[in-house]
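A single protein chain has been omitted from the complex, and every remaining protein chain is retained in its original position.
Presenting chain A:
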Amino acid sequence: MALVLLLAPLLTGFVRKIKARLLRRQGPPLIQPYRDLLRLLRKEVVLAENASWLFRITPYLVFAVIWVAASLIPTFATGLVFSWTADLIAIVALLGSARFFLALAGMDAGTSFGGIGSSREVMIATLAEPAMLLTIFTLALVAGSTQLSTIAAVMISSHVGLRVSLGMALIALIMVAIAENARIPVDNPATHLELTMVHEAMVLEYSGRHLAMIEFAAYLKLLLYISLIACIFLPWQLALPGTGAPAYILGVVAYLAKLVIGAVLLALFETASAKMRVFRVPEFLGAALMLGMLATLLLFVSRSL
């Protein structure tokens, strides 16, 4: 639990740095997100006049929910102590809870920007969540389980092999991850002055420590998705329970390497693509939905595809 908390800002800082370097800019230092968080935490909260108690508890709630979800994902070793608490479906639903409260908070101050952010966020979610669930169906059918530790263990064992359905599931999951983390081409995490912003419009009224919690939750969410993809599709060197300390150290190193690869790929993709119009997003996510559907259907039809 503590590991993801420590690594999450670093990962975001790393993605920003790579993006900047790709654009031939110097870029902020790697530890800039930590500094941002500390600075925000120390600042006074400026609360909109109409904000209610819901607006004030949402940052902590969202942070807690995403933290719980992130700590349920095997990072460098399978067999977490509480891995049976929630399976993949529950993890998706937990992220749904976080989004639900964030969307409500967006509407709380009674401003038009908050409303536009919330309504677009839920529109994106209505397509991303089914796509994600269908991807999970695919994985569950291959592994015979929705339990992440079991899925990872099955994926490590070599008999799974290359499958068409898994390839489709991977693409669908990446598309969902991009949409859920408000990255280009679905949303732009770096803008505050565009009518096209979605996530940032929703949290526009937040400031001070509340904003820090929300930013932290966003960092955690990025880490969560990259860990999830790594744990399912790149399960190499995940330490199985019962192996000794060397396996764990190897697991940690491999995990860090996977995060670096994920971050570089994300930065490359973001630099290479342009942001879409909001009403093109359903087509993008519709493709993810169809891929997830096809992958599941293939597995229902034949166990070996």
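Methods note: contacts are C-beta pairs under 8 Å (C-beta built on N, C-alpha and C of every residue); 3 or more make two chains touch, one makes a residue touch a chain; residues count from 1.
The rule we apply is simple: contacts and distances are computed from a predicted model.
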Protein name (UniProt record) of the chain left out of view, among "Hydrogenase 4 subunit B", "Two-component system chemotaxis response regulator CheY", "Branched-chain amino acid ABC transporter permease" or "DNA-directed RNA polymerase sigma-70 factor": "Hydrogenase 4 subunit B"
Selected from A:8, A:77 or A:140 as touching the chain missing from the view: A:140
Sole contact to the chain not displayed, among A:12, A:75, A:118 or A:227: A:118
Option from A:23, A:46, A:160 or A:268 whose C-beta touches the chain left out: A:46
Chain A, residues in touch with the chain not shown (by the definition above): 41-50, 52-54, 57, 60-61, 63-65, 67-68, 82, 84-87, 89-90, 93-94, 96-97, 99-100, 103-104, 106-116, 118-120, 122-123, 125-130, 133-134, 137, 140-141, 144-147, 150, 192-193, 204-205, 207-209, 212-213, 278-279, 282, 289, 292-293, 296-297, 299-301, 303
